[in-house]
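Handing you this structure, nothing more for now.
Missing here is one protein chain; the remaining ones are kept as they sit in the complex.
As written, the chains take the letters A, B and C, and residue 1 is the first residue of each chain.
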Amino acid sequence: MSSLAELTDRVRAFAQERDWEQFHTPKNLAMALAGEVGELLAELQWLTPEQSAAVMADEDLGPRVRAEIGDVTIYLVRLADVLGIDLVEGALEKLADSARRYPAR
Amino acid sequence: MSSLAELTDRVRAFAQERDWEQFHTPKNLAMALAGEVGELLAELQWLTPEQSAAVMADEDLGPRVRAEIGDVTIYLVRLADVLGIDLVEGALEKLADSARRYPAR
Amino acid sequence: MSSLAELTDRVRAFAQERDWEQFHTPKNLAMALAGEVGELLAELQWLTPEQSAAVMADEDLGPRVRAEIGDVTIYLVRLADVLGIDLVEGALEKLADSARRYPAR
Partner (left out) sequence: MSSLAELTDRVRAFAQERDWEQFHTPKNLAMALAGEVGELLAELQWLTPEQSAAVMADEDLGPRVRAEIGDVTIYLVRLADVLGIDLVEGALEKLADSARRYPAR
């Protein structure tokens, strides 16, 4: 299984090989991330809660949702790389904050 | 260093301990992901490209951007878990697609 | 010139004629609105500030931005109609709030 660190390297190399680093400011990447999340929403917007829960079993919608989540992940990983943020560490810190604000029952 | 798999487990446990799994349909989680990306955009929206490139060095904005990216990551990891998607594999597949569509120079 | 009230009626009739009212919950419409805003972001994401300021003069991008803003407006008008909100009144109220929070120099 590939790791997040390997994915980060692959996405960075992808940008370098196309001379796209000049476009990859945090601001632009955040917009691109939002654009991809918008495409993900568009796949789910008219579904009932039940239909959304079964979406991966749909032979048409399932692969599209998977592809959109792939795009979201690519831009999130690229944004974190450009900002010098470790995604897992950052998320664990935020989860610890949330645990203090919303104690478990 | 913690892995993405560990983060996935931690986020799942966090939801279970609060009885929040009932709210975590793919549709609802995609909305929550979009909401967090919206907060990230709000931190960057008035910055020049140059200011955005240096945002992590700002003692006020840097931690806020880091926290928003933490929230985005938490919801993306949770959404992938609920859908049964491996984030890294899905992103690598999409990257391979993009490589075919946009050949390197 | 057509008014916002006329546009609201036209969008409502459009939904009724296609039997789409069943899908038009506030939640679904907010997702559709976000999806269209995501498409708008995608048109602007790699532009410099200066390029974005001149976007309507670009014969390719100008009409696309116009079309995306049309879609955003359609879903915002539809959402306000379903919620029973007068868009102009609601915006003026919020503007008055903001004027109190951010006094003019």
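Here is the rule we go by: a residue touches a chain if its C-beta (ideal position, glycine included) is under 8 Å from a C-beta of that chain, and two chains touch if they have at least 3 such contacts.
Predicted model, so just to flag it, every value in this text is computed and none were measured.
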Touching residues (missing chain, whole complex) on chain A: 27, 30-31, 34, 48-49
For chain C, residues in touch with the removed chain: 1-4, 6-7, 10-11, 14, 17-19, 25-28, 30-31, 33-34, 37-38, 40-41, 44, 47, 49, 52-53, 55-56, 65-67, 69-74, 76-77, 79-80, 83-95, 97-99, 102, 104-105
For chain B, the residues touching the chain missing from this view: 23, 28, 31-32, 34-39, 41-42, 44-46
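Everything below uses one rule, namely that only the chains that are shown with their structure count from here on.
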Geometric centre distance via CA averages, chain B-chain A, whole Å: 5
Rounded Å distance, chain B centre to chain C centre (Cα mean): 26
Per-residue overlap in chain C, given as positions that touch at least 2 other chains: 31, 34
